[in-house]
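Only one protein chain is missing from this complex, and each of the others stays in its spot.
For reference, chains read A and B in written order, and residue numbers begin at 1 within each chain.
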Amino acid sequence: MGSMIAAPNSNTHRKNLIPAIGYGAVICLLACLPLIFKSPYILHLFILTLIYIIAAASMRFIMTSGQIPLAHAAFLGLGAYVSAVLSKHMGLSPWLALIIAALVSMCVGIAISFPFARLKAFYYAMISLFFGVGLLQGIESLGKLTGGLAGITSIPTLFNTGSKVPYYYVFLALTIISLAILYRFEACRIGWNLKAIDQSYLVSSSVGISEVKYRVLAVAIGCFFVGLAGGMYANYNVTISPSSFDTTSTLWMIIYVAIGGTNDFAGPIIGTAVLFLIPQYFSGLKQYTPFVSAAILFTVVFAFRDGLVSIPRLIRTRYQRKKVKVQTDDS
Amino acid sequence: MPEATILLIIASIVNALVLSSMYILLALGFTFLFNIMGILNFAHGAIYMIGAYICFFLATAVGINQWLAMLIAVAAVGLFGIFMERFAFRPFFGNINQIIVVCIGIITVLENGVSVSQGFIVQVTPPFVQGIFRVGIISISWERVVIFLIGISLLILVLLFINKTKQGLQMRAVAQDLEGAVLQGINVHFVSALACVIACALAALAGSLMGSYLSLTPYMGQDIMIKVLEILVLGGIGSINGVLFAGLIVGTLDAVLPIMVSGTATQALMMLIIIVILLFKPQGLFGKEVRG
Partner (left out) sequence: MILEIAGLTKNFGGLTAVSGMNITVNDGEVLGLIGPNGAGKSTLFNLITGVIQPTKGTVVFKGKDITGKRPHVIAELGIGRTFQLNPLFPNFTVLQNVVSSFQIRPRSNLFDTFFNTPVYRKNEAYILEQSLEILKLVGLYKVRNELAKNQPHGYQKMLGVARALAIKPELLLLDEPIAGMNPDEINNTIEAIRRTSQLGVTIILVEHNMKILEICNRVVVINFGQKIVEGTPREIKENPEVIKAYLGSGHDTQH
């Protein structure tokens, strides 16, 4: 993440080419997945993974400013419910409802964050926790509009075919675009300012960084994307219910981010993919998936302090150390 | 005033006192962990829950007397506290993200372990004390009285321990200044483990009693965790006095609000009240500087 520091020269172009080819290859591979895996269930899992990747990445973005959004799943739910209600009860096009859901989520996020943005980041965590619980309760109690505990069914879908394939491709595109936008925010001065505030609000404010402005900005951007993910979920899954958006879900999103690696942009992507997909794949009984997830969790947290993304680096360091050892042995 | 209203008020007061005393015990243990180890033990609710279920299991499936079951649960969970301090907290000291992850892992294992083996149906531990205490038109079940008395006595015991015993003073020393305490030769690991044991034991006790007073579900831990955090924030982070007063407030609201408003809206209303209070007094009742 040194785009701010690296001065452009001819080497930079070559250095930028290799990662670009790498990403291109990964994207091509992902685009081919529906051709390899024809089963609708597997496509369903991939689609859900994409939605959760957006949610996890947007959560991590907020976390770079030091704030922990303990209501993130509730915002996912907010996006889902707004999109569902707008498209089902008010007849809006699902695509439009999707965008509005993201915007509503963003505005609510700003409203929650702004009054408390001058306080220690811990307070945002607590406030958002309470808000998330309250929001979910509120959704459950507005039975007429939201179907209460049972949720909403027959939500108009984005596509009219029965196939999951168009959803996969569109969501893949949306995920890539969302990640690109989040990455850009983090790599430019805005992202650096967020990390600066996280490290020292005293120093940040003494050089002119307004901690209120940037904390609210972080939450606004994070909530926008998780609201979008929520809308995507609603208009794909046809049914939504409050139990998918409770505090436990938020805690699991934190796990996805932390296990993947909090300090790396790729962390939530890897964390979500591993912790969401693998347990689904390897467990016979649905009830035991949380145990598989917990096992992966404990293994990673004890073995890989910096998350899964640090594995390539650890391997490389150990390999280099071996090389040096061999060389010193020879001489 | 009509008789029904008087009875309602009395019942609410009793309920408020019982709930407050249990909440305070829980929040106190949680605050110890926070003050001494700097840890927000998100798994505290799960500990409460597992204490409740151990007591329930021993009292029903195994058939032991509830009091004995409770003591065993408290002892077992207290011992688990040593294990938690050594393996879950000590390795990740200072690293908030890792602690959160570990706590979530513990919660997951405990909650899903219970839900897989016991199911999601609501259960109730058999009452600890039978019988009703009558004075005039007022009738209160003895169980409520006993739970409240246990709560108060333990509260006093804990406060005495903190203020009068050598170990208690050591705990306060570590809470105030870790480096200074180390330099004074205080064994910080021992103090942390002790704090963990006390916190877990209190949680298990409260869980066992509440399992009979209210009921048991695998997710009761989450609900109680929210209450503990409410108390923490309302009272002011790290303040013992804050826990006492905020615990009373939260317990009272919990007892009174459901009478005035319907079920699910109660929680939402509580959240609203708390957020509004924090808007005006973010440091809580007894808290210190919160800018940052």
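Assorted remarks:
To be clear about the criterion, a contact is a pair of C-beta atoms (placed from the backbone, for glycine too) under 8 Å apart; a residue touches a chain by one contact, two chains touch by 3 or more.
These numbers come from a predicted model, not from an experiment.
Seen in the complete assembly, the chain not on display touches A. Across A:Ser163, A:Ser200, A:Ser243 or A:Gln320, the residue that sits in touch with the chain not pictured is A:Ser200. Contact with the omitted chain, checked across A:Leu96, A:Cys188 or A:Ala303, is made by A:Cys188. Residue positions on subunit A in contact with the hidden chain: 4-5, 7-8, 184-185, 188-190, 192-193, 195-196, 199-200, 202-211, in rising order.
Note that only the chains that are shown with their structure count from here on.
In this assembly, the C-alpha centroid of subunit A lies 32 Å from the C-alpha centroid of subunit B.
On the subunit A side of its complex with subunit B, the touching residues are 68, 115-116, 118-123, 126-127, 129-131, 133-135, 137-138, 140-141, 201, 247-248, 251-252, 254-255, 258-259, 262, 287-288, 290-291, 293-294, 297-298, 301-302, 305.
In the complex of the two chains, the subunit B residues touching subunit A come out as 42, 91-92, 97-98, 100-102, 104-105, 107-109, 111-112, 115-116, 222, 226, 229-230, 232-233, 237, 262, 264-265, 267-268, 270-272, 274-275, 278-279, 282, 290-292.
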